[in-house]
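As you look at this complex, bear in mind that one protein chain is not there, while each of the others sits in place.
Take a look at chain A:
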């Protein structure tokens, strides 16, 4: 429990008291994110400078108050949820710094900058910030760094961690450290940058990031490939990726999602097919034209029914529309959507599809698959209603089985959403006792008082399991 004295101390830590929120409507409004569960914080602070963060952390350290950094609360894993009370730090308003240095091809940003704004700023210099989570126009870079977010372009360009050169971090004792720097090559000491990225705010608080930018491809080409059998689609993905071509995006839609889209807004997709793959290639326009033809041949060879190549940008947009409509289309039946991001090695894509189908039947649930097929980050989505307690129980079991299957196939719990609260019960399954223990030892060494985003990443007890409904 926060005492008046602590609140007073926190108030002194920030320049303007209007950025300290404690009315009930505010606390309720920072109790959730894009995932499941709601936990009331005791206080919300909106820091706007490193100095403020330092002062806040020092107070928290003195009184052992838990701190939960939060961007714009789009997390799908529960990263910013204040599960043990304490203070939510809302970084969304600290978005003032966005500097592009085109000679060094880097961007230096404050944590509240929107991810899409970084790419937009880079574009002016012919550069690109590749990570493109579908929430990039809403989510902050701070949140992306903490959760190590990915996106469709991950297939070719990797995820957030692949573009971070350096960080400014406030430690749990309130000291400011700089990790990495402004150079691509930097092997001085331990790579703390990579340790912090994806640590979900459990080791320290990121107050500034130096990001690497890449030359912006001149053009893109889009195509839609239609399959009668989803297993062929899986094979086509592997074949394309071993044919010497690396597309920037390869997104799959299974039959359930195609039918849902057509029922929602008829855009002329064939509904008697098993799967559609949308492929985007980027690079020099001449190379793209040539590669499109090669991809077409490869797909037809493994049994694709039809390949449509977009003639221009408008046609490309039309093809992508199908993918964009999946979300609104699938939630029409039932409102709750559980988007999982268990990821498997590419070669196991056909097998994963088969197993997902079995899980769907076994638990009698609505499960659709649409996601980043090329990198094995399939995104099975379960459509349900969180008020239906009986069905939610089956959903919990199905989600658990999806995780188990991914790990059995040599994959991972999370490709891009992070562990947060939702996947903690499965950590040991993937990492093993010793693996998880090493991670815990690092956490204890960094944050002995456990004030940095407690309740995340690590299971809090042996019997913890996935819970999606209030019991």
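Going forward, a contact is a pair of C-beta atoms (placed from the backbone, for glycine too) under 8 Å apart; a residue touches a chain by one contact, two chains touch by 3 or more; residues count from 1.
Convention: contacts and distances are computed from a predicted model.
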item: Protein name (UniProt record) of the chain left out of view, among "NADH dehydrogenase subunit C", "D-methionine transport system permease protein", "Glycolate oxidase iron-sulfur subunit" or "Cell shape-determining protein MreC"; value: "Glycolate oxidase iron-sulfur subunit"
item: Chain not shown: contacting residue from A:4, A:23, A:390 or A:462; value: A:23
item: Chain not shown: contacting residue from A:332, A:354, A:389 or A:441; value: A:332
item: Of A:62, A:93, A:242 or A:297, the residue in touch with the unshown chain; value: A:93
item: Residue touching the undisplayed chain, where the options are A:138, A:246 or A:287; value: A:138
item: For chain A, residues in touch with the removed chain; value: 21, 23-26, 28-30, 32-34, 46, 72-74, 90, 92-93, 114, 135, 137-139, 327-328, 331-332, 335-337, 385-387
